[in-house]
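Note that this complex is displayed minus one protein chain, with the remaining chains in position.
Up next, subunit A:
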Amino acid sequence: LFQPAVSVGNVGQLAIDLVISTLDMTKVGYFYTDCLVPMVGNNPYATAEENSTELSINAEVYSLPSKKLVVLQIRSPFIKNKYRPFCEALLSWVKGSRCARVVVLSSSHAYQRDDEQLLGTPLRYLLTPDLEKAVGGLMQELNWKEMEKVAAYPGISETDKVLHIPGGGITKLLFTESCSKGIQMAVLLKFCSEGDNIPDAFVLVNYLNEWLQLVKSEVNSSSQWKIPSSWRLLFGSGLPPALF
């Protein structure tokens, strides 16, 4: 199962859009939930007149049986105080459906990085202990960097370290809950800021691809991903000519 966390720059969600759009996944269901702000629109992955009129809502599930892949896309923010019930419902669905592994795509505020994190790759990963046993070695081979823990009480004591993912939305909660429930979960995240986050989404989805080889890697790192039609006009309508 791949899913995004609603996080800074919406990078996880954009990356998931690229996965669904490129692999031409089929919608198989949705979450009927009171935890997310309602929204509805026409098919965001429409490629032609014929397939453009299917309605799409805030939390939908897509699948690709050939790769045994299921993807959850979350399209709107959490309603106040509802993110915990949503995480609980989500993780119990993951366990109940006997999903083997979960990958959460997320992001974290770039401005919260410490001096060391400012250098080198902005990508990080996390593995729950159950998944660490299975793929920890692979992460070493790929030369990936694990998300660093930070001091719980900076300035007072540097010995107690905790996981801190600022701007990551429900990422930390999902991860810590999965650790305690024995779920095999990986978190892949990128440090970024709000703005035009399309390049961040490409970087994150290529990071995912390094590990799981969903599509053939090309030299030009964005050409193997298909941009969904709904990405048009991400920054609003056209400008009135009279402005100039």
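Definition applied: a contact is a pair of C-beta atoms (placed from the backbone, for glycine too) under 8 Å apart; a residue touches a chain by one contact, two chains touch by 3 or more; residues count from 1.
Here is the rule we use: contacts and distances are computed from a predicted model.
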item	value
Among "Proteasome assembly chaperone 1", "Immediate early response 3-interacting protein 1", "GPI-anchor transamidase component GPAA1" or "Ribosome biogenesis protein BRX1 homolog", the UniProt name of the subunit that does not appear here	"Proteasome assembly chaperone 1"
Residue touching the undisplayed chain, where the options are A:N10, A:Q73 or A:Q224	A:N10
Residue ranges of subunit A at the interface with the undisplayed chain	5-10, 34, 37-44, 46, 52-55, 57-58, 76-84, 109, 166-170, 172-173, 194, 229-234, 236-242
